[in-house]
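These notes are about the structure you will find just below.
Of the protein chains in this complex, all but one are displayed in their positions.
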Amino acid sequence: MTQRRSVILDLCVQAEFHTLLLLSLYLLFAGHNQPGGGFAGGLVASCAFGLRYVAGGSSALSRSISIPATTFLGVGMLFAILTGCVSLLTGHEFLESAIFSADLMVLGTVKTSSVLFFDIGVYLVVLGMSLLLLQQLGGADGTDPDEVQP
Amino acid sequence: MSVLLVLPIVLPLLAAALAIIAYNHRTLQRIVAVGALIAVVADSVFLLLAVERDGVQSVQMGGWPAPLGITLVVDMFSALMLVISMVTVLSVLIYAIGQPGVDQDQPVFHPVYLVMTAGVALSFTTGDLFNLFVAYEITLAASYVLITLGGRREQIRSGMTYIIINLLASTLFVVGIAWVYAATGTVNMADLAVKIAQLPSGTQTALSMFLLVVFGIKAAIFPLFFWLPDSYPTARMPVTAVFAGLLTKVGVYSIIRTQTLLFPQHRPSTILLVCAGLTMVIGVLGAIAQNDMKRILSFHIVSQIGYMILGLGLFSVAGVAGTVFFIFHQIPVKTALFLATGLVEQSTGSTALSKVGGMIRRTPLVAALFLLAALSLAGIPPLSGFVGKLGIIQAGLSAGEYAIIGVSLVVSLLTLFSMIKIWNGVFLGTAEDPTLRLAASEGETRLATPLLMRGATVALVGVTLAIALFAGTLFDLSERAAQGLLDPSAYIEKVLG
Amino acid sequence: MFVLILAFGCVAAVLPVLAARIGRRVFYVAAAVPAAACIWGIWAYGQISDSGPLIEQAAWVPQLGLTLGLRFDGFAFLMLSLVAGIGVLVFLYAGSYFHTEPIIGRFAATLLLFSGSMVGLVLADNLLALFLFWELTSITSYLLISIEDEKTAARSGAMQALLITGMGGLAMLGGFVLLGEAAGTYSMAELLARPPSGSVVNFALVLVLIGAFTKSAQVPFHSWLPRAMNAPTPVSSYLHSATMVTAGVYLVARFTPAFADYSVWRPLVISFGLASMLIGAYRSLRQHDLKLLLAYGTISQLGLMMLLFGVGTRESIFAGCTLLLAHGIFKAALFMLVGIIDHQSKTRDLRKLDRLGAQWPVVAAAAGVVAASMAGIPPLFGFLAKEEALGALGETGFAWGVPVLIGVVIGSSFTVAYSARFVWGAFGPRPVSMIPNQDSVRSEAVGQQVPKPSKIFLAPVFVLAVLTLLFGLVPSLINPVITRAYASLVGVRAEHHLALWHGFTQALALSAVAIGAGFALFWWRLRVEKLQDEMPKVPSAQRGYDRTVKGLLEGADAVTGFVQHGSLPIYLGVILLTMIVLPGIPLLRDGVMPDLWFADSPMQVVVGLIMIVCACAAAVARRRFAAVLLVGAVGYGMAALFVIQGAPDLAITQLLIETLGVGVFVLAFRHLPADFVRSKFRRSQGAQIAIALLAGVFVFLFTLFAIGARTEPSISGEYLDKAHSQAGGNNVVNVIVVDFRGFDTMGEIVVLAVAVLGVAALVRAKRSPAEVEP
Partner (left out) sequence: MSFFSALIVAVLFSVGVYLLLQRTLSRIILGLALMAHSANLLLMVVGGRAGKAPILGAFGPEDSVADPLPQALALTAIVISFGVISFLLAIAYRSWVLTQDDEVEDDVEDARIAQLGEAEMRRWWSRPK
């Protein structure tokens, strides 16, 4: 699979990769008011990396991202849980949300909720999950299952 | 106070996240895991004390009032389950750290084990039906990983059986939740308790039966238990031990919780008693037919589940109290038995009755530990199993259920029989496999089991002895738990406010 | 009293450690504990003569009536002195019996534990506490029989003893609980003072008696006792003759005064007792192993005791107490003698032992004394007991009194015969001729060069021999103890007392008849043996036990093989059928149909039809990837349905997940062959289709009825109200997912993380060398 690389596909993927990542971030941040959210965002980002895999195989995938996928998982979980714990520390219930409005000058006023951080955690976990799936089942670790085929 | 309820779930999860980040740092993982579980044990003891003093505790996740948000509720039953299962989980973790090879080549062991702990804790504390499903999935997903850890061929085969059947159960659970929601429009259990009572009686019974089947698969009652004896024995010993001690009890817990809380008007006494009898008998006959320690003990898990269902099926305070006490004793005892079996396996390399023998002369400590736990399982006084069985027997006889109590007494005898079969085969006599005997006499180093493994087993057997010693106090608590279960008004009031 | 019982346990705990240091002297240390118990008993005996019984209580699980109530009265003293007194002697004896075997630490500890449990048993007043000690004696007995664990016979004999007594114990527990619930108390003293009534009590008594019969080795539960003789002799002497086996008799003795008049009591106790007495003695006459001879003799004697207590008249209870004590003394001594013979000559087969008496005249004399006591020959203690027994049975006043009396006289004559056989077999010349084909056994004679046992080894036997002689000659020495024991059972002081000479009574005549007949039997022993050999074989209890165990094992295999088939499709089928049948039946009872319309929109029909077709095609697809893609198509159809239903979030997620899912499917299946293994149409396929159809119908109906049952609106209205105002979001579904029910989502990402970690672990797992080439 890795030998037959098409230049056109490669280029398309390059272009689309970043578009998809941007889209995923949009979904993440817009989710509270529009369809979307951390899940959908994370999944779109996963699709971006999936495309990389389809185009370039597992080596391209590991080149495009240097942090181990497990770290995404761990950090994502930590993010989500700590969001809950913060409210616990401030004397509220676990996972209790607070609404912020921030004046970002040029971009105008943004009203958002603390659960955004929670959603970022979700995003990271979903991303880490799909990366790990692609790396493992796709055989990126030198334990290529093809070698055991008779 | 609300922090106490959240910590048993959040602490292991936080620790798991850290352990994932520290993916290849074994020492760090161990420190984090042990630290978190010690904290959880302490927390659950405090929780038990709080419940003992102030009654049912509850907390609304995110601060949203009851039917909207997810509620965590801890009543006496939950608190008791939480304490004993966390103690057991901690001991097994220490045992696993001690056992060469369990966490060495497996960086995922610690995070997954911690997640399983959180799942178990959440199953015991959640007051929301859908969240219970999530708790189950956390526990199960972790258990799928643990049971196939190592990826040996027979593990994969039996793990497949385990996973497929549990996946079916999970799917059915979702279907059940959908129907419950269809009929009531809510998933909060306290809210459901109020709303289900208004449904037509046939629908109530159908829902109650459906949930019974769903949880019955997890609890391994007849005729839904077949997956258990096939899948448990193949995992690594600490994993088998903690599964044996805990996971089926989570199913039993859910049966008890849903049948008493959600369906107070429809008590399927007859069905439960028949199931209980068949579970006991078929389980113990299965145990008698086996010739391997692990398989014998696995069938006993099933058989003992029968006693728990029997006590519940009486639907009296005495019966349910007996069941609560019985579960409380069963979790550490069963685990300790498997841990002792693991010690035998560690020093001889086998658990087949035909291959091992004369262990009493080689490792008298292991023999003593096994004997204590086995006799407790068989309900021999003054060990903890006797008190539990006595409670159930008294409740059954005073309710006039002579037949089922007669069956349970016969099963007791058969349990003793198969325990003695293990004892005769493994600890007495001589090893019949000459190669094994040779290995044992030459490689003396192999006989010495790591200190942590022995220590953890001793601790757990110590816990069962302590249960026997303080049986009076514990039975008192069990009775209060039973009262709370059979009259859930305090629970409902606490949640709905 | 607790301190006393605990002392046994505590000392037992240190014995194994001690044994490693001081070897067999550990037995002398252990002997100190029962000795202390003896001294305490005598002190306490003085206390209770002034006031009532000593009572101690300790709550354990009071909710279940499980208090450790102890009560020390006259009968308890009788039993305690038997248990502790013989205990001291047995420990001293064991000190000579064993040498440097590695098991002695374990042995001494277990024996002491047994001793403590037995003390607890005779002191217990609470029925459940009694049961506790009862089971402990069973367990310790098991451990002691199997102490020489390399012998197969020891292991299986121990198991048999445990199973039979354990069975009885559990029946007894059931009986105790029934009694306790009926009476409202588990205190034996209160129960006996106010026995409950009702049919359930009779049932309970039967259960209690099963316990007593198994423990006291009554026919047909006796088979474990001969096999328990595989234990070292100190155990046989202590547990299986003098103390533990009398526990059943003890229980009957305690219960009789209150329950003798219940309809089941006398018929059961008397018939089992008499049968055991006769069958035990009869079988004893055929044994060649001295230990087995005594074991069957024990069964017989226990039968007589059972009978005496069961009759329940005042005289018979008195006689029972006397026999209990007398039997403990002479039987313990006899077993110790066998142990000495076995130990010195390495055999206990009376066909091999030749003229041992000529070498050990003093030992033979002592043996003669205790055996004569067993036979009931004056002026020994055993004679007194038998005299009392015959006297009591002669004046019961019941219609069945005479046949029972005749039975007992016959049994007594057997007893005389086997006693004589014992002495003759052990110390006399080898038997001249027996059954012809057994000559091979007799080829080697033992007896000429047997080393003499040491004095200290013999001392316990002599002590007991002297006692049996002393109590026989001077009954007034022991009379107060027996009278007190009797009084505490019946509640009245005894009107008569033990005496060697009561005058020319019916009992004396019967005794003479029994002795005469016994010696006649012994004289013509060859003919008797031949006669016994020609008798038709009756099914033996041992064979019954073997059959039961074999049947149990085979039954277990059959049942397990039938239900535990090991096949996943069968398991799944059973689960699915249960899922359909259990809820299905009540569901059909009063299902409510909801308002129905065909479809929400035409698009729904189109998409739905496509999904159905794809799903069915996936079910019959032959090519693997086709099936995967068809299931994927169903997933995309779901996304479309979600859009129609008004769930854009779900649609997006479903779309993305399905894409990822198909990818994962393809990655995982890429190495598998393209086609499924083609399977022929089997019978099982019909079942599969049937279950699938049933499941579909079930789900369909349940869904309709569940929706039809709804009476109230769902709680979702509040989400719509609060999403913006309190949670700051407009997308209500997202707000629920991350805020209202954010906790679910936390769980969900944990599941994802764990699952994918598992994937990593599996794919990376090394393969053991054996598995590379499957």
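Note that the chains are named A, B and C in the order they appear, and that numbering of residues resets to 1 at the start of each chain.
The rule we apply is simple: a contact is a pair of C-beta atoms (placed from the backbone, for glycine too) under 8 Å apart; a residue touches a chain by one contact, two chains touch by 3 or more.
All of these numbers come straight from a predicted model, not from anything done at the bench.
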Can you pull out the displayed chains that the omitted chain is in contact with? A, B, C
Counting contacts across the full complex, list the positions on chain C that touch the omitted chain. 554, 557-562, 564-569, 572-573, 576, 594-601, 604-605, 608, 611-612, 615-616, 618-619, 624, 627-628, 631, 634-635, 638, 641-642, 644-650, 653-654, 657, 660-661, 664-665, 668-669, 671-673, 676-677, 679, 687-689, 691-693, 695-697, 699-700, 703-704, 706-708, 714-716, 719-720, 723-724, 730-733, 736-737, 740-741, 744-745, 748, 751-752, 754-756, 758-759, 762-763, 765, 767, 771, 774
Which parts of chain A face the unshown chain closely enough to count as touching? 33-35, 39, 129, 133, 136-137, 145, 148, 150
Touching the unshown chain, chain B contributes residues 130, 133-134, 137, 140-141, 144-145, 148, 151, 153-154, 156-161, 163-164, 167-168, 170-172, 174-175, 177-179, 181-182, 187, 229-230, 289-290, 292, 295
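The rule is simple: only the chains that are shown with their structure count from here on.
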When you draw the chains as points and link the ones that touch, which shape shows up: line, ring, star, complete, or other? complete
Of A-C and A-B, pair with higher C-beta contact tally: A-C
Whole-Å distance, C-alpha centre of chain A to that of chain B, is 36
Centre to centre, by mean C-alpha position, how many angstrom separate chain A and chain C? 62
Each of the following residues of chain C touches two or more other chains, namely 739, 742-743, 746, 750, 753, 755, 757, 760
Would you give the residues of chain B that are in contact with at least 2 other chains, written as numbers and ranges? 13, 16, 20, 61-62, 111
The residues of chain A that touch chain B in their complex are 68, 70-71, 73-75, 77-78, 81-82, 84-85, 87-88, 92-97
In the complex, chain B touches chain A at residues 2-3, 6, 10, 13-14, 16-21, 23, 59-63, 111
Parts of chain A lying in touch with chain C, wherever the complex brings them together: 27, 31-40, 43-44, 46-47, 50, 70, 73-74, 76-77, 80-81, 84, 94-95, 97, 99, 111-113, 115, 118-119, 121-122, 125-126, 128-130, 132-134, 136-139, 141, 143, 145-146, 148-149
